[in-house]
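This structure is in structure tokens; I'll ask about it shortly.
With one protein chain held back, the other chains of the complex are shown just where they sit.
Then we have subunit A:
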Amino acid sequence: MNMVVLLKQTFDTEEKIELVNGSVAEDHVKFIINPYDEYALEEALRLREKHGGSVTVVSCGPDRAGEALRTALAMGADEAVLVADNDLPDDGLAIAAALAEIVKSIAPDLVLAGLFAIDRGAGSIALQVAERLHLPHASAALKLDIRECDELPEANTSGGNSPYTTILEANASVNSSPANGVVKEGVAEKMGGCSDHHHLDENPRAKEAGKRSMKAALPDWEAASELIASVERETEWGIETVLLPLPALITAQQGLNEPRYPSLPGIMKAKRKSLRHLTVNELHLTADDLTPRSERLALLTPPPRAAGKKLTGTPEEQTIALVELLCSEAKLFGAD
């Protein structure tokens, strides 16, 4: 199984942000692989250990981003590609276009990326890449398994002391019925891509959708074999298990895994691995791709927050004083 990991180099989370002449100062700053991208990379390495194949890390950034890619190679990635960003406008669309071109040339079975980058924090680029390449996606993965198409995954795996109710059975129509304090809910099946007879036979609507999907919403290439990804992902409403036919793009949430440190032999090996440098001119981008959609007008740091008052007295007195201050001074919980 061939995989691409989209990776960005970011400031370490411990770094303060200081502005010098209107831009963020980079002197003496420690750079890291964006933590969410590191989960994505670790997952790709684990999947390769299980299923074979290759892992290519791809980044778009300045020269220094090469260090992050070298670290990724030391962790175990097979190859790396760095697109120099100096001819790209400061806009997500152009970066997504550049990354999509490279992913397309590799035509991997699976694309992994972080949920968002801790610097810009938009979480936009990876999903723009998915859209450009007509790949289905699943966001915020907490668990990921790859299976052959005819293997049916079990309904769910969370258990123990998890803060979630038990789970739904697939294949039922949508209805809710609280029983024994457990919320059970049917999930409408939405099938496509891979021919999962068990589901399709029982749901005519899904069957129809499945047929159409074979012709219509196809990705720009086909996966090497009929594989599906089973993704447990974090949502605001709970943990959702989603099945995706490959090729697909999946973003990693914190908790997906514990990334490894590069080993010493890994670091030595990484020096001989391929780190390809590309310029924007070497990609087939259109003038429209390179046209910025937005621009930065100003960069600012927030006004420092002044320390307030520490309360005194017995614990009782302090809590009474606090509730009063929150009402009278901070104007919370007022009459209005």
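In the analysis below, contacts are C-beta pairs under 8 Å (C-beta built on N, C-alpha and C of every residue); 3 or more make two chains touch, one makes a residue touch a chain; residues count from 1.
Please note the rule applied: contacts and distances are computed from a predicted model.
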- One chain of this complex is not shown here; going by its UniProt record, which of these names is it: "Stage V sporulation protein AC", "ABC transporter permease", "Electron transfer flavoprotein subunit alpha" or "Spermidine/putrescine import ATP-binding protein PotA"? "Electron transfer flavoprotein subunit alpha"
- Give the residue, chosen from A:Gln9, A:Thr56, A:Thr71 or A:Ser139, that touches the chain omitted from the document. A:Ser139
- Item | Where the missing chain touches subunit A, by residue | 11, 13-17, 19, 24, 35-36, 91-93, 96, 116, 118-132, 136-140, 153, 155-156, 158, 161-170, 174, 183, 185, 187-193, 196, 199, 205, 209-213, 216-217, 230, 234-245, 248, 253-255, 288, 291-302, 305, 307-311, 315-316, 318-320, 322-323, 325-327, 330, 332-333, 335
